[in-house]
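Missing here: one protein chain of the complex. Every other protein chain is in place.
Per-chain residue numbering starts at 1, and chain names A and B are given in the order in which the chains are listed.
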Amino acid sequence: MNIVVCIKQVPDTTEIKINPVTGTLIRDGVPSIMNPDDKGGLELALRLKDSFGANVTVITMGPPQADDMLREALAMGADRAILLTDKRFAGADTLATSNALAGALRMLDYDIIITGRQAIDGDTAQVGPEMSEHLGLPHISYVAGLEYDGGKTLRVKKETEEGYMLLETGMPILLTVLASAFKPRYMSVRGIVEAYGREVEIWTADKIDVDESKLGLKGSPTKVFKAFAKGLKQAGEVYEVTPEEAVDLIVSKLKEKYIL
Amino acid sequence: MDKTLYKDVYVFAEQREGVVQPVALELLGKARDLAAALGEKVVAILAGSGIEHKAQSLIEAGADKVIVIDEPELKEYLTEQYSQAVSQVINANRPNIVLFGATTIGRDLAPKLAARLCTGLTADCTKLEISEETKDLMMTRPAFGGNLMATIMSPETRPQMSTVRPGVMQKAAAEPGRKGETERFRPVFDPSKFKVRLLENVKINKGAVDISEARILVSGGRGVGCKEGFEKLRALADTLDAEVSSSRSMVDAGIIDHDRQVGQTGKTVRPDVYFALGISGAIQHLAGMEESDLIIAVNKDKSAPIFKVADLGIVGDLNKIVPLLTERLKKERTQK
């Protein structure tokens, strides 16, 4: 079985702070991490590998620094790593990104393509379903569980607002998964020791099967018209008081607003 | 592309088991504003099985026309079935704008369609306007984990598509008896592409009220610690007829369900009162709750960002304060 996992290096947005005076982002010192949903996806792939001996390829589109994240994926247990990096990919929106990844996937063998539900920097959840459409594949999003017995079909649990759907599908299929469903393993020490000695394949736009007009800024129908920091709300009063006094304050506030 | 060939503001009127979802009505409310700015009409796409009779309610909520796709294949939401049906409606009608709710259905269907139609899509919008100069749709959404707002446009492609977070737009007051057109659309399905089969659609009673509809929310974060800590929050919520919700850390720790999560990757809420207990207030969380009318925060750390948005901030130990508050509120109640 061949599994390709699409992953993305993202800034750890939980570490981003706002300058309280200027209202601008403080991005210095914010670490880059493997996007959590994607890491969950890699974990799912590695579990299938553990049980059925799959061959797991990780692929990312990004700047050369994304190499470190691919090493992490290798150290977790991925067999092959590909970095799509080229100036021609720059400025891609979700559609152009999905076209580039689909172009790379056309060069690979796969039974299952896995990616995270969404990335924490963009939160769009669009690249996975868009890729599946370019490749003419079905997809299942919000995957929270998977049963497989080594046969031809997969049983997939898809999270919904009310509960979950249990779906059955054949392969090839594209899945977008939730981080909370697949707690990722740690990199193994041996995997770490070997990671930087292994090959990370560098693929440019010439190496993939897609019309160049669909890539990068040119291939992006959406344009960012403007970006701005969100205005901060005016802070209220903050008290350091005993628990009893705190309760008095809360109760009087609730009365003031006619909640009580 | 001749943009003048694309007309009207379409809303994908999401229904589940025949119940039109609140977000559909919210979208119709917004679509009316957009259509007015463009001098165009509001069209609802109602897809499902045995749902034709719901069309009038969409007209009353603001649609000028409802395109009904009522087919047995659409009984339950399955991506391929719905994308075939809805893409055919779009190709046949050439809408200017198509709006979806940013639900597990809307966020699944819209990107599949955007790729099929080779058009732009903007996710999780919180604001939609029409540009006065170009008449393009200006879609504003939080980016970078809610740290930034970005306004996005698709100037060259049509339709312009966006998903919109539930609870953000205001629904228009329903006008009973409002007149509009209803059209039955019959898609031609290609069943050879139906590769995903539904075995079971399981509903779990995850809590009585959806947190985005709750009037009072008692929300816990990392400072609550464990499951037992959360029970104290539940007790407080019970005395206030409130719902419990949480920040992401509690969901990741498996203490509470994802559908109770407030914030960028959870739900946007706007209750009358929001208790932020042991929540430090990461920007992702603030993005989901800062529009609440009254925010009461309890946190050990005085420098916690939650205090920047709180109307009333208490620096202290929630494990001591919450049980005391619960007792006190019980007394207040019995006195009434």
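FYI, contacts are C-beta pairs under 8 Å (C-beta built on N, C-alpha and C of every residue); 3 or more make two chains touch, one makes a residue touch a chain.
Convention: contacts and distances are computed from a predicted model.
Trainee: Can you tell which of "Glucose-1-phosphate adenylyltransferase", "Cyclohex-1-ene-1-carbonyl-CoA dehydrogenase", "Spore germination protein" or "Electron transfer flavoprotein small subunit" UniProt lists for the chain that's not drawn?
Mentor: The record names the chain that does not appear here as "Cyclohex-1-ene-1-carbonyl-CoA dehydrogenase".
Trainee: Could you tell me which of A:Glu72, A:Asp93, A:Asp123 or A:Glu159 touches the chain that is not displayed?
Mentor: If we include the chain that is not displayed, A:Glu72 is the one touching it.
Trainee: Among the options A:Ala90, A:Val193 or A:Leu217, which residue touches the chain absent from this view?
Mentor: Per the contact definition at the top, the residue touching the missing chain is A:Val193.
Trainee: From the list B:Lys135, B:Arg197 or B:Lys300, which touches the chain that is not on show?
Mentor: Going through B:Lys135, B:Arg197 or B:Lys300 one by one, B:Lys300 is the residue touching the chain not shown.
Trainee: Applying the definition given at the start, please give the residues of chain B touching the unseen chain.
Mentor: Where chain B meets the chain not shown: residues 300-303.
Trainee: List every residue of chain A that touches the chain not included in the displayed model.
Mentor: Touch with the absent chain occurs at residues 68, 71-72, 75, 185-196, 240.
The working rule: only the chains that are shown with their structure count from here on.
Trainee: Round to the nearest whole Å and give the separation of the Cα centres of chain A and chain B.
Mentor: 21
Trainee: For chain B, which residues are in contact with chain A within the complex?
Mentor: 16, 76, 79-80, 103-104, 107-108, 110-112, 114-116, 118-124, 138, 142-157, 193, 195-204, 206, 210, 216, 240, 251-252, 254, 258-259, 264-265, 272-273, 282-284, 287, 290, 293-296, 298, 302, 305, 307-317, 320-321, 324-325, 328-329, 332
Trainee: Where on chain A is chain B touching in the complex?
Mentor: It comes out as residues 11, 13-14, 16-18, 20, 25, 93-95, 98, 118, 120-134, 138-142, 155, 158-170, 173, 178-180, 220-230, 232-233, 235-244, 246-247, 249-251, 253-254, 257, 259-260.
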